[in-house]
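Missing here is one protein chain; the remaining ones are kept as they sit in the complex.
Order of writing sets the labels: A, B and C. Residues in every chain begin at 1.
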Amino acid sequence: MKLDVRLFARARDAAGAECVTVELPAGARVADLRAALAVRSPNLRALVPCLLVAVGTEYADDRVLLSPNAEVACFPPVSGG
Amino acid sequence: MKLDVRLFARARDAAGAECVTVELPAGARVADLRAALAVRSPNLRALVPCLLVAVGTEYADDRVLLSPNAEVACFPPVSGG
Amino acid sequence: MQRLTEEPIDYAALTESVRSTDSGAVVLFLGTVREMTNGRRTTALDYEAFGPMAESKLAEIEAEARRRWPLDRVAIVHRLGRLELGDVSVAVAVSSPHRVEAFEAARYLIDTLKQTVPIWKKENWHDGTTEWVHPGLESSGCKSNPLADKPPVPPAVRGATP
Partner (left out) sequence: MQRLTEEPIDYAALTESVRSTDSGAVVLFLGTVREMTNGRRTTALDYEAFGPMAESKLAEIEAEARRRWPLDRVAIVHRLGRLELGDVSVAVAVSSPHRVEAFEAARYLIDTLKQTVPIWKKENWHDGTTEWVHPGLESSGCKSNPLADKPPVPPAVRGATP
């Protein structure tokens, strides 16, 4: 399946794109997404271990299963306020 | 010596006056003022033990010595805010 | 800055007065006239103060707050006279570089104000009766006096005169 991944803040700047598409096997989990992202965008590799992953509007840990229509976003730690 | 004592809130209402004058011997302390106040204004008697006493703009406990020109105020516990 | 006023408190102007580019945080506290207290309905409050002492005590608690926390600006205004439901009776505004200090100082200032500054409120109950509010004082008198057996300066502001 193909997933569009939205990127924010330093992750977007490092990837040079607001959104990247990664190819994942059916049954992939968030951990697989991280690995695919590092391959897809080498400039993100250093950031990937510390990116937060959201599916829809919820944080998702590495064990969360990804569906083909998942809306996925990745970003470094937040700093609002 | 004669001291004018300013009263506030329920103490003023109980005494029926914003200010009462009490006669005290030289060397009198705040404790003596309390006693004199209860005699001078019987309606204050129930309140006297719990009045706060200020000399100038500072709280004064029962041991504080009163000078003839002391500016004295007596009032029940505060409730601002 | 501390002030007593008979006019409505312009808390927005007060808040503006503590903002600065040295601060990352502003905390504003407003006391407002609540309708219900322990199941009884209020229609208005009357506030009175022993003015000179109240201003002196407000200056002391600001000085003590500044000793305890690295504050930027502080502004405290207490209103006196007749206040209707919802009116602002007191406003405390504090700014500081970081938020923890602004929160702690604002809390300290209003807590200490309520304990030590000679201001009193009178309830005007909906049933037509009125009642001075004197915490710890029962209608029959009081059991203990916080000053009689203690040093002249109440504990909460003792640190103000080291």
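Here is the rule we use: contacts are C-beta pairs under 8 Å (C-beta built on N, C-alpha and C of every residue); 3 or more make two chains touch, one makes a residue touch a chain.
Just so it is clear, the structure is predicted and the values come from calculations on it, not from any experiment.
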Please provide the labels of all shown chains that the missing chain touches. A, C
Interface with the unshown chain - residue positions in chain A: 6, 8-10, 13, 31, 46-47, 49-54, 56-62, 64, 73, 75-81
Using the document's contact rule, name the residues of chain C that touch the chain not shown here. 11-12, 15, 19-36, 85-86, 95, 97, 99, 102-103, 106-107, 110
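FYI, only the chains that are shown with their structure count from here on.
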What is the distance, in whole Å, between the centres of chain A and chain B, each centre taken as the mean of its C-alpha atoms? 73
Rounded to a whole Å, what is the gap between the Cα centroids of chain B and chain C? 24
